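A protein chain is absent from this complex, but the other protein chains hold their places.
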Amino acid sequence: MAEKLELNKHIEFLEPPEGAETLRPKPVNLFEDNPINLSVLEGLKGRSILGVKDFKREEVIELAKLAAVLENFEIAPYHIMDGKIVTTAFFEASTRTRLSFESAVLRLDGKVLSIPEGGVTGVRKGESLEDIGEMFNAYCDMVIMRHTETDSAERVRRNLRVPLINAGNGSGEHPTQSLADWYALLKWRPELASPDPSKKSKRLCLGILGTPGSMRAVKSFLLMSLMFQDRISRVVVISQMADPFGEDLVAELKKAGIRYEVTNDMQNHVAELDVIYMNSIAFLGDSYKNLDSEYQLNKDSDLKENAVILHPLARLSELDCSLDNTAHNLYFSQAHGAVFVRQALLISISGRLNRLPKEIPTVK
Amino acid sequence: MAEKLELNKHIEFLEPPEGAETLRPKPVNLFEDNPINLSVLEGLKGRSILGVKDFKREEVIELAKLAAVLENFEIAPYHIMDGKIVTTAFFEASTRTRLSFESAVLRLDGKVLSIPEGGVTGVRKGESLEDIGEMFNAYCDMVIMRHTETDSAERVRRNLRVPLINAGNGSGEHPTQSLADWYALLKWRPELASPDPSKKSKRLCLGILGTPGSMRAVKSFLLMSLMFQDRISRVVVISQMADPFGEDLVAELKKAGIRYEVTNDMQNHVAELDVIYMNSIAFLGDSYKNLDSEYQLNKDSDLKENAVILHPLARLSELDCSLDNTAHNLYFSQAHGAVFVRQALLISISGRLNRLPKEIPTVK
Partner (left out) sequence: MAEKLELNKHIEFLEPPEGAETLRPKPVNLFEDNPINLSVLEGLKGRSILGVKDFKREEVIELAKLAAVLENFEIAPYHIMDGKIVTTAFFEASTRTRLSFESAVLRLDGKVLSIPEGGVTGVRKGESLEDIGEMFNAYCDMVIMRHTETDSAERVRRNLRVPLINAGNGSGEHPTQSLADWYALLKWRPELASPDPSKKSKRLCLGILGTPGSMRAVKSFLLMSLMFQDRISRVVVISQMADPFGEDLVAELKKAGIRYEVTNDMQNHVAELDVIYMNSIAFLGDSYKNLDSEYQLNKDSDLKENAVILHPLARLSELDCSLDNTAHNLYFSQAHGAVFVRQALLISISGRLNRLPKEIPTVK
C-alpha cells in the first residue's frame, strides 16, 4: 500500500511568497544532522497532555524533529492512524485550532468526530463533564478538547479511559500551541535542539506580550520557554497588569532561575528582543480587549536585525501586514508548522510510531 | 489488508472504573455458546428502520450478538463499510446520538456527511422534506435522520431510494435507542437471548419512568419490550399522566397479553422492579419539564438487590452519581454498547456482512 518516501514532495506547499525566498526556515535543518530518537517519543504512548508540564524538554525536541520530517515528506500514503477515531470537542468554538488538529488527524488517515461548537450542540445543559468523558470512551480513541472552564480538562478526564489533549481550558493552558511556538523557534535556530554543546547559540532575549497568569497561550509559551532556560538570557513580559504572573508562575520563574522583568512599554523594549511573542488581545484584570495602538508592530518598528515575531494568530491590527514579507515573520512558519507538530504528537500518543516509513532518519 | 482478528484487543476500553470490576456484564457471555445466525441479519439488507416494528425479535437478538462480538474485537482493520457514505441529518440537534452513529460509521471505515443542526443550515426554510429526500439519493448510501416533526421520517422517505434509519422523529419513535437498551439487558441476562428453553430466566418486572404515548425513547423501549413479553412478568409505568399510553399503545399492550399498571408513585414501586428505565424529563400533557425530586434515584433508594437501571442519557439530578459504582449501574454499559449495536445494524443494512472476519463465531 505504502508508496516510496519521496524527499521534498511537499515542497510546493513550502515555497514562500514571491520575493521572500529566504524567509521561512527550512525544516530539514532540524533533523539532517540530528536524527530522531524514537524511544523518547515512545514514552508518550497513551499519555494525556493537559499542560506543558506533561512534556519533558527532550520530548519537545524530538516532537519538533519528527514534525520537521513530516513537514518535508508526504506522509499520507502510510495511513499511520488507520482505524483510529479522534474526537475534536470544541465546546468553546475555534475554527483555526479545530482545523489544525483535524487536518493533522486526516493527513494520517485517522477519523474525526467533530463537535465544532458547544452552544448549538445537543449536549444538554446540565450534563456533567464527567458523564461526557464516560460517553467519549465508547466513541473514540483520543479526545482533543477546548472548553471555557479552567477545570474542564481535569473533570472530563475523570471517567476517560482514552488519552486527552487539552486544546485550551479557560485561563488554564494550551500546551500544543506552545509546541507549535517552540517548533518554529527550533526550525529558526536548530542549534537549540542540538545535543552538541559546541553548537550552543547565543542566549535569546524573549519578549512576551500578554498576561501569562490569565492568558493560556501566553502561560503555556512561558512555561515551555522555562524548559529551555539555559538558552535564554532574559524574559521581558509586556503587560498592562502590575503582576501579570500570579503566585504559581512566579514560583516557576524562580525555580528556573531565569532573569525576567515586567513592563508596559513595548516600544522602548523592542530593540532588545530576539523573539517577540505577540497577541491580539490584552487581559485587564477581569476581561479581555483588543490591544491599543502602542502595542502594534509594523515594518518601521525598532526591531533588532535578526529578531523574529511569533503570533498565535488570528491577528488584528497589532501585527501589520507590512511585516509579512520581512525576515521578522516567523508567525507564518509557526502557523504552518502547527499542523505537523500536532501530527507528531498524535502519532506518538496513539502508539503508531512503528508505522512510520523506515526511510526517516532515526537514531539506530 | 486485513489483520488477524485479535480477541480482547479492545479490552482497554472495556475495563470498568477502579473498584467496580464486576459491574459491567461481559459481551462474551452473549455469543460464546450462541453463535450468530447471519442469515437472519442478511434479511436487513437495504431495509429502512422507522420504528421498532421494523424489527423482528430474532433480528434484535442477532444484532445484539453481533454487537457483542464487535464490542470485544477490533473491527477497524477490516474496513467493513469502505466506500459507503452515510448522512447523519440531525435537523433536531443531538450531539450524543449523532456522535454515537458517526462513531459507528467511522469505526467501520464508512464516510460521514454531517448535518449537525437544522437551525443554522442552508436547507432553506420552506424546502420540503420530500425534496430533501430526493437530494440525499445522490449524496449517500444511507440516511440517519432526527427531526422535530413526527411525520418527518415518512415524508423524507417518499423520494428516498437509499435506506433510512429514524434517529428520533418528534413524539414518534427512536428504534435504535431501544436496540441499545435491549442490547444492555441481553448482555446482563444472556439467557434472554438463548434459544435453549431450559435456560429461561425468571420473568422480569420492568419499571418505565415516563409517558410512552408522547416520549419516543420510552415508546420504543416499551414496544421492543413487548417483543419479549414471554420473559416479562409485569410492566409498571411511572407517569404523572393518568393515561400515559394512548389508544394505539393500549392495543399493543393488549395484543401482547402483558400485565401492566400505571402509577405516579415511583418510590413505593422501586422495590418490586428488576429493571428501571429512567429518564431526565417528564411529559405533562402538553410540554416537558425536568423531573421532580420524588422521581430521583440514589444509592439509598429502596432498589432490589439485583435490579439494574437503564437511562438513555444525558442525565440530570434524577440519577445520582452515587449509583455509578454500584451493580445497579447498567446505564454506562447501555451507553457504551449503543455504538456497537449501531455498528451491527449498519453492517446489516448496507449488505456488508460478508466482509466480517471469518473468525467470528457464526452458525455454520
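Worth pointing out:
Labels for the chains are A and B, by order of writing; each one numbers its residues from 1.
As a convention for this text, contacts are C-beta pairs under 8 Å (C-beta built on N, C-alpha and C of every residue); 3 or more make two chains touch, one makes a residue touch a chain.
Worth saying up front: this structure is predicted, and the values here are computed from it rather than measured.
Among the residues A:Leu99, A:Val262 or A:Ala327, only A:Leu99 touches the chain that is left out of the figure.
The chain that is not drawn here is touched, among residues A:Pro77, A:Gly170 or A:Gly246, by A:Pro77. Touch with the hidden chain on the side of subunit B covers residues 1, 82-85, 87, 111, 113-116, 120-124, 126-128, 130-131, 134-135, 137-140, 159, 161-162.
Residue positions on subunit A in contact with the hidden chain: 1, 12-13, 15, 17, 74, 76-77, 90, 92-100, 102-103, 106-107, 109, 114, 116-117, 119-120, 280, 313-316, 321, 332, 335-340, in rising order.
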